[in-house]
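In what follows, a structure is listed as structure tokens, so that the remarks can point back to it.
With one protein chain removed, the remaining protein chains of the complex are shown where they sit.
On to subunit A.
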Amino acid sequence: MEIFGVPSALFGSQLLIGLINGSFYAILSLGLAIIFGLLNIINFAHGAQYMMGAFVAWIALTKFGVNYWAALLLSPLLVGALGVLLERTMLRKLYKLDHLYGLLLTFGLALIFEGIFRDQYGISGQSYEVPELLQGGVNLGFMFMPIYRGWVVVAALAVCFGTWFMIEKTKLGAYLRAGTENPQIVQALGINVPLLITFTYGYGVALAAFAGVLAAPVYQVNPQMGSNLIIVVFAVVVIGGMGSIMGSILTGLGLGLIEGLTRVFYPPASAVVVFFIMVIVLLVRPAGLFGKTA
């Protein structure tokens, strides 16, 4: 069986890889968008926090025997708590300054975190075994799908849409949306905006760590895993535009798929296709596909 002259198994597996990458893009760009919306800070430490999520899971498993499922909850909580601490002690002092200061601070933090892990664990990757329940694969007829990869897509999408629901449909989300527009008035209406900001940063960081745990069995756990990914994620955010939650999710998934397709039809371009699209979007629609032009 062939699709556009390409064997369907190859087509399918590249599409699946694209979908998996897209799931990571979606969950990471979603966190960045939420954080930027309320804090006005471009969280350059996002990749490092994703990496720490994976490492916490790996350390928990190898040193303490904490299994994958517990790590899926524990690691975001732990790394999110570290995020809360950073917000309370450092980021808080930068809100009144230009975006650039937040970017510089979080960039510095990212380098420090990566340095610490490189010092402790070296740059060679650590492998994390796929949990027993999700081992093996299924034959879908046109291709073979490893169960764990399917699970990554399902789990990432569930978390993305859960987050979307929380922001668009709940009271807490209404606070967040209103706070993103005009934090001063929201505060004058009696809502504890500083607490909301802390929670939001912690949640965004926890999303990154969650993605890290999901990634641990797929990619190798190494100190550089975040910085490799985050550059693409920033391109995704630029393409999608900062303004929209659903926009971040859809752009992330879409670009993952486009990357996958490029790998099928013209492999050499697959590493740059996202940046190519970014350039075009910046020229045609500087605020991004879903961004609101100010």
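We adopt the following convention: a residue touches a chain if its C-beta (ideal position, glycine included) is under 8 Å from a C-beta of that chain, and two chains touch if they have at least 3 such contacts; residues count from 1.
Methods note: contacts and distances are computed from a predicted model.
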item: The complex's invisible chain, by UniProt name, from "Two component transcriptional regulator, LuxR family protein", "D,D-dipeptide transport system permease protein DdpC", "Succinate dehydrogenase" or "Amino acid/amide ABC transporter ATP-binding protein 2 (HAAT family)"; value: "Amino acid/amide ABC transporter ATP-binding protein 2 (HAAT family)"
item: Touch criterion as defined above, residue of A:62, A:120 or A:182 at the omitted chain; value: A:182
item: Option from A:6, A:174 or A:250 whose C-beta touches the chain left out; value: A:174
item: Positions on subunit A where the hidden chain makes contact; value: 171, 174-175, 177-178, 180-182, 184-194
